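Heads up, the thing below is written out as structure tokens.
Only one protein chain is missing; all other protein chains are in place.
Now for chain A:
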Amino acid sequence: MSSTNRTVVVTGIGATTPLGGDAASTWEGLVAGKSGVKPLEEDWAADQAVRIAARVAVEPTEVLPRPQARRLDRSAQFALIAAKEAWADAGFEAKAGEDPTVDPDRLGAVIASGIGGVTTLLDQYDVLKEKGVRRVSPHTVPMLMPNGPSANVGLAVGARAGVHTPVSACASGAEAIGYAIEMIRTGRADVVVAGGTEAAIHPLPIAAFGNMMAMSKNNDDPQGASRPYDVARDGFVLGEGAGVVVLESAEHAAKRGARVYAEAVGQGISADAHDIVQPEPEGRGISHALQNLLDRTDLNPAEIVHVNAHATSTPAGDIAELKALRKVFGDDTDHFAVSATKSMTGHLLGGAGGVESVATVLALYHRVAPPTINVENLDPEAEANADVVRGEARKLPVEGRIAALNDSFGFGGHNVVLAFRTV
């Protein structure tokens, strides 16, 4: 096999999400149809039009040593926790080099967020205004820079083949994993730690997203607020957390006898060139990304049985995605069990692609599609285009090779589709 077309596999997973402090508890919550959305109890929330969000289930300061936590932005704390879990899950016992099975010069890290260290930036601006110049933390810059999570993960595992941070709003986490797949496929690295993180539950982002009319204002029913495909959906619910995978060339994984969760088949990417925030209503850009995925990989549509949809619970976006799937895959769409896990986790922005890739990989590994919760009245346009897994988790075919997609789209018109399949 040529070094520019190597097979890439997933050998480790990690997450910290509104449903649990690790990948296993997150998966358990997803399959059980649990909502991670809660009322915002902080004083600042009282004035907000949106007073609900999905905070992480386990505070990072309960996991990380205090001196380390205090010099990391919350988004980097999440990333580090998820990355450490994924790294250990992949069977590595120490950082690259110290663990002889992975060469630091052949190890990369690609962790993305949509917004970067926004809470650090805003909190330190408050310090500047209230306490003066001298009190601004000297750690502010490395904490707020968008590459901070990637760089900190790279330091933790000893990655020297390259550390990257693609930024594409809510597609960032998926773009990071796509970038990592290419790093391995093209021979730049043998192992890459990749994923997405976000920590933006703060009065400014909430006010700003709220004023865009992008978020659900269903404050009276937090757990029912994120309702993709329901006729009464009124916007997304902001979530926070991180999801990280360890990607590895199949050859490298086989050599060290690693457990393989799934093959990372590849990615399809496109841009809408339509509007800075509105999705193209017919899903043309999304179709283009899906078509690119088919053209650039050996993915067989007959094997696709599950889609972890982008579906954020916005009126226009949810349907545009389903129309694109129908347009590109035609009758094959009938055997896609479509799940919108944001109904449970909320929307993790740049973290979404990471967490949902973990969910997609586990759906294949366990052959179970998590449900979309809160669909009381299925939108007829959703029903006409797709088979939405509603209410309860659904078993996927127990035999043969199966494949799944994870869609992520971002403000700016970024479309990223990742494909995984069983091995």
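Note that in this section a contact is a pair of C-beta atoms (placed from the backbone, for glycine too) under 8 Å apart; a residue touches a chain by one contact, two chains touch by 3 or more; residues count from 1.
By our rule, contacts and distances are computed from a predicted model.
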Options "NADH-quinone oxidoreductase subunit M", "Acyl carrier protein", "Phenylacetate-CoA oxygenase subunit PaaA" or "TRAP transporter small permease protein": UniProt name of the undisplayed chain:
"Acyl carrier protein"
Out of A:R6, A:K38, A:R71 or A:R296, which is the one that touches the chain we can't see?
A:R71
For the chain left out of this view, which of A:R135, A:K255 or A:K395 touches it?
A:R135
With the missing chain put back, which residues of chain A would touch it? List them for me.
65-68, 70-71, 134-135, 137-139, 142
